[in-house]
Structure formats: structure tokens, C-alpha cells
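Here is the structure we will look at, set down as C-alpha cells.
A protein chain is absent from this complex, but the other protein chains hold their places.
We call the chains A and B, going by the order they appear; numbering starts again at 1 in every chain.
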Amino acid sequence: MIELIKQYWQQYLFGTPAHPTGLVITLWLTVASLGLGFVLAVPLAVAKASTNRWLSIPVSVYAYVIRGTPLYVQLLLLYSGMYSLDAVRSTPVLSSFFRDAFNCTILAFTLNTAAYTTEIFAGAIKATSRGEIEAARAYGMSGLTLYRCIILPSALRRALPAYSNEVILMLHATTLAATATVPDLLKVARNASSDYYLPFVAYGIAAVLYLCISFALIWLFRRAERRWLAYLR
Amino acid sequence: MLFEGYGRLLWNGTLETIQLSLLSLLLAFVIGLLGAAAKLSRHRWLSLAATVYTTLIRGVPDLVLMLLLYYSFQDWLNRLTDAFNLQQIDIDPFLAGICVLGFIYGAYFTETFRGGVLAVPKGQLEAAAAYGLTPWQVFRRILFPQMMRFALPGISNNWQVILKATALVSIIGLHEVVRAAQDAITGTSSKGAYHAFFFLSVAGMIYLVLTTLSNLVFIALEQRYSVGIRKPEL
Partner (left out) sequence: MRLIAILTVLFASLIAWSPSVSAKDWKVIRFGVDPSYPPFESKAPDGSLVGFDIDLGNALCAKLNAKCVWVENDFDGMIPALQARKIDAVLSDMSVTEKRLQQIDFTNKISYSPTRMVAKAGSNLQPTAQSLRGKHIGVEQGTIQETYANTYFAPNGVNVVSYQNQDQVYADLKSGRLEASLQDEAQASVGFLKTPEGQGFEFCGPELNDSKILGSAAAIGLRKGDVDLKNALNNALADLLKDGRYQKIAKKYFDFNIYGD
């Protein structure tokens, strides 16, 4: 067990500068997917909460499909499936994009978290009290200002607890990256396990590391709630 | 041929997925009830143990837990049976999958049921005790039906998660839909074609159908458990 830790501790945490592995990759995947997913989700949530059918129905369909299928299948589709299509392989831009395992993984994670986040934010936007919107319109605020100053700040605050859940789930979901050959924490654990034939130790170390990050994220969100949801206390 | 001869394999995989999900749901349901009872009990050590259980399980990714438990489970069971000089109990992958999924999602169900139980007005339970109902009768007639109404959204959510988690079980070797699709892809690739996109889309479609059917079932269940409740006028 000690030899396993001695040989693999570096790979578990950060690998080498030329070839990063482990915790660093997991964190990078989590942050990148969440960031891109957030940016994507805000306009989509506005569209979903809108009364305009042409806007809300496509977004609803997208969210329904993504939430109804496993992330694993989505990842495989984007990694193995897309690259097998002739149309993709013959276009240089698409081909070079889907060739890289990293790109496929981040794309799959982003689309997935954007769908869930859209649902959360749309729910929060719909829960904005009527009175606030009426008052804003009485002040003469137009669409964009209305969203920017009134609806989004309060909706995002309301969504904070549910979004913190989604962030933890995204962290857990990054373990799938190993199946698309991205060398994240779970992949290193697999390597260690098949090298030393000590699965409990190898996966146990990974579990402890994930636990630590989860706790850190929960603590971060508690701080955020104390600041932004202070009016609820 | 529609599925290049792999239709049967995909169908078997679908059945396996459904069986796995339902049985895991059952196990997780039972563990969840026990866990919620433990968490809400008066004994400090019980609630502490339950809290440790839910925190650990929800803080670690399910794939890591699956890999951890899949190999360790059999190992511990072997040690147990060895210690008592018993015949080794064999856990086949299907049973292992159920145990692992049930164990993991039992933690999520614990939280769901805990929230559900807390939402039932305490007065109901006090009145039931005053009537002289035994604890089991209180649970069966008073607590459970009312708790289900509050717990139903959480249960439907967890069910969908279990259904999708069965896709991960293919990684530890079970023959469910995703593994069947991958086998189909490999099988047809040797004939010179590479229908990865097609078979994976089929797998995705199957899941979509399953989740849609589940949604319909839950809408029906919600109507049944909300009998007599007036919806708030918005």
C-alpha cells in the first residue's frame, strides 16, 4: 500500500507539466464545464421562462432530451459517435475539434450541465414575484433592463441552493471523463489499481480526494449563501 | 435488417436495465426508510451513523463507489463466510450491481424520506398514538401515505438518477443497454461499417422512452397521493 502511494501520489494530484493528470484535470474539467454551462444556461433559461412559444419549446425539448438520457451515453455519442460520421471527418474544423478527447468531454459536460442549470434558473425566474415585475414596468424599464436589474439578480439568488447541488453533481460526473481516455483522478486510480491489484486502496484514495473537494465546495457555497441570501436569515 | 442482427441483444439489454433499475429502486427504498428512521431516531449513535453514511455516499462520485464496492463487497463477504467456515456465497455481477446501486442511492433516499417525514404535521402522529395505534400501524396508515405526497418529487428524481446510473454499471461489466450498443458497434465494425452514432443514438432513445414512461407513472402516482388536497390558488 505504501509503495502504491509513493509511486502514484504525484499522478493522483497533478502529474507532470507536460502531461497533467489526476486532481488537476478533474478540477479543470469541473470549472470549465460549469463556467461554460452557466454562460449558456442564463440566456437559455430566459428563453425557457419566456411566454414566446418559439423560444421556450425548443429549449424545453433540449433540456428534456439531455435530462432523459445518461451522461455516459451523451459522452460516448460525442466522443465515439461524432467522430465516426463521415461528415465530421471530412470537415477540417469539426474533425480537429472532435479528434481531441478533451474537447469532446468538455462539450458533453457543458451541454449536460447547461440543461440542468437551465431548468433550475428557469424555475427561479418563474418564481419572481409578480409585484416586482409590475413595479419595474411601472418605472418604464424595458426588457433587457428588467432582466438585468430585477429578475436575474433575484432569480440567481433563489437558485443558489439548487445550483450548489448541481455543482457537486458535476464534480461527480467528471469521473466519466476516464471512459473517454482523459486522464482524470479516477483514471489514475484505475491505473494504480491495475498496477498493484489493491482496488480498495487505489479507489479509496480517490474517494477521499473527491470527498475533500466536495466538502470544500459545500463550504464555499455556504459562504456564498451567507452573503447573497443574507436577506433570508 | 434494422439493427443489423443486434436487435435481440439490444432488447435483452433494455430488459436488463429495467430489471436492474427496479430492483435497485426497491433496495434503495428500503434502505432509505431505515436510514431516515435512524437519522430521526432519539439515539445519538444511530443518527450519527446515518449522517456519516449519507455524507460519505453523497460526497463521493457514484462511479468511484461502484468500482470500490464491486471488488471489495465480494472480498468482505468472503472473509465473513471464511470466518464462519461457510460455503462461499457467490455474488454474480447482476446481484452486485443491485447491491451497489441500492446501497448508494439508499443514501439519497434517506434524505428524501427524512424531508418527507419532517413535513408531516406532528399532531397527526400524536393523535395516532393517543388512539393506541401500534408504531407499525401508525407508520402504515398515518405516516407513510402522507409522507409519500411530500417525498414523491424526490422519489421520482432519484428514480430517474438510478435509471441513468445503470448506464454506468456497464463499466463494471453488466449487459445492459449501453454495453449491448457497444457490442453491436464492435460486431458491425468487423463487417467494415462503423455505426457508432447510430447504435449510441438508439441507446439514448431507449433511455428517453424509459424516462418518459416513468414520468407518466409518477404523474399518476402524484394524483393518487394528492387525493383530498386542495391545490393553492395562484
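Heads up, the rule we're going with is that a residue touches a chain if its C-beta (ideal position, glycine included) is under 8 Å from a C-beta of that chain, and two chains touch if they have at least 3 such contacts.
For clarity, every value in this text was computed on a predicted model and none was experimentally measured.
**Q** One chain is left out of this view; which of A:101, A:211 or A:224 touches it in the full complex?
**A** A:101
**Q** Quick one: say which of A:6, A:19, A:53 or A:130 touches the chain that got left out.
**A** Touches the omitted chain: A:19.
**Q** Would you mind spotting which of B:57, B:107, B:162 or B:196 touches the chain that isn't drawn?
**A** Reading the full complex, the residue touching the unseen chain is B:196.
**Q** Just checking the interface: what residues of chain A touch the absent partner chain?
**A** Missing-chain contacts on chain A: residues 18-19, 80, 83-84, 89, 99, 101, 179, 181, 187, 190-191, 193-195, 197, 199.
**Q** Mind pulling the chain B residues that touch the left-out chain?
**A** With respect to the unshown chain, the touching residues of chain B are 5-6, 8-9, 12, 71-72, 74-75, 78, 84-88, 90-91, 93, 171-173, 175, 182-183, 185-187, 189-192, 194, 196.
Convention: only the chains that are shown with their structure count from here on.
**Q** When the C-alpha atoms of chain A and chain B are each averaged to a single point, how far apart are the two points in Å?
**A** Centre-to-centre distance between chain A and chain B: 23 Å.
**Q** How about chain B: which of its residues touch chain A in the complex?
**A** It is residues 56, 58-65, 67-68, 71-72, 75, 160, 164-168, 170-171, 178, 182, 185, 194-197, 200-201, 203-204, 207-208, 211-212 of chain B that touch chain A.
**Q** Where on chain A is chain B touching in the complex?
**A** So the residues of chain A touching chain B come out as 65, 67-74, 76-77, 80-85, 168, 171-176, 179, 186, 189-190, 193, 199-200, 203-204, 206-207, 210-211, 214-215.
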